[in-house]
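Missing here is one protein chain; the remaining ones are kept as they sit in the complex.
Chain nomenclature is as follows: A, B and C, assigned in order of appearance, with residue numbering initiated at 1 for each chain independently.
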Amino acid sequence: MFGEVAVRIVSDPKWLRLVRGVVEQSCLGFGAREEAATAVVLAVNEAVSNVIRHGYDGDTTRPIRIACRRDGEMIEVCICDHGIEAEFLSRELLPPDELRAGGRGLYMIRTLMDEIEYRREDGQNRMYLRKRLLQHVAES
Amino acid sequence: MFGEVAVRIVSDPKWLRLVRGVVEQSCLGFGAREEAATAVVLAVNEAVSNVIRHGYDGDTTRPIRIACRRDGEMIEVCICDHGIEAEFLSRELLPPDELRAGGRGLYMIRTLMDEIEYRREDGQNRMYLRKRLLQHVAES
Amino acid sequence: MLRIDIEQLAEAAVVRVAGDADMASSTQLRDAVLGLLENCSQGRVVVSMSETSYIDSSAVASLVEGLQLATRRRVRFGLAGLREGPLQVLRSTRLIDVFEMHDSEEDALKA
Partner (left out) sequence: MLRIDIEQLAEAAVVRVAGDADMASSTQLRDAVLGLLENCSQGRVVVSMSETSYIDSSAVASLVEGLQLATRRRVRFGLAGLREGPLQVLRSTRLIDVFEMHDSEEDALKA
């Protein structure tokens, strides 16, 4: 019903801007509000940057595929690459306000998204980032 | 060396804007100047609109893939779909200034691009649009 | 993605078109322009496009239809304030000399 939007790039940081544009337009096309779209864009940018930097160790010629779809009341973005296995989901989060440089990408992703899933299959990494379209107001 | 940027959408006109953004960013990333990038964006927009309107007869759920790459001193965009065969490359061009509504998409594509190629293979249409990065100044 | 706002002044109607007029939205433009012209005889219509960031061939077709209906109804029909992108579309379809063109809405209303 909503279809899927996918973009495939090589792992050159110069394409990050393009990816952000695609993800933003997709989220809006799938019915997300500006604020949710911005959050997804920020998270995907960090995840793709991590693939380039860590997964592919800076090699700018390797494939990355970013696919966006709407799944019920969620936006789901899948980031797929052939880089090294990323067992980083088990790491501890950055304690807030700690003044070190770096190490904030995963923290941003977890703060901004509602669900994160990681799978290693057939030598491929698939990271699923999900964001609810409607932010449920906490009952008080 | 420059890689490839590909985007896959379903044939809903609401994604045209996203496609334009991807194609523009790709062209700039491949080293095209603003003016050439704009021309490619206009042509691809018309070609994809034609696939939706004619190739898929308005069905908004069918796949379209748009892939951009740099081939030497050319930008090449391939538009791939599973719609009806498009033997329209043999049609005559719109005579300039004729005041009819419609029928200007192909004319725009031919005016804006340096090379156009169409192939039907395995039930797929592939339209290749090519634009030179450097506009050669006519010798006088 | 397309916002259309029509203002009826004493001597002219101004159709302000903001955003992208492509296959997803150009029927909106067509409906607005033809709907307006159907209720006009004489006078003038200015399509103000300084906020129009994109037009495709279907939007051009809507403008051509507008021009034709305007001619039949003896309404003066002009375009104003086009940005570089839309200008390039009119150039590539060789329609740039077919339309009455003005640099800005103000210029159009004075002309």
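A few points about this structure:
Assume a residue touches a chain if its C-beta (ideal position, glycine included) is under 8 Å from a C-beta of that chain, and two chains touch if they have at least 3 such contacts.
Worth saying up front: this structure is predicted, and the values here are computed from it rather than measured.
With respect to the full assembly, the chain omitted from this view is in touch with A.
The set of chain A residues touching the chain not shown comprises 13-14, 16-17, 20, 38-39, 42, 45-46, 49, 52-53, 94, 96-97, 99-102, 104-105, 107-108, 111-112.
By definition in this document, only the chains that are shown with their structure count from here on.
In terms of their C-alpha centroids, the spacing between chain A and chain C amounts to 42 Å.
Centroids built from CA atoms put chain C at 26 Å from chain B. As a whole-number value, the distance joining the C-alpha centres of chain A and chain B reads 29 Å.
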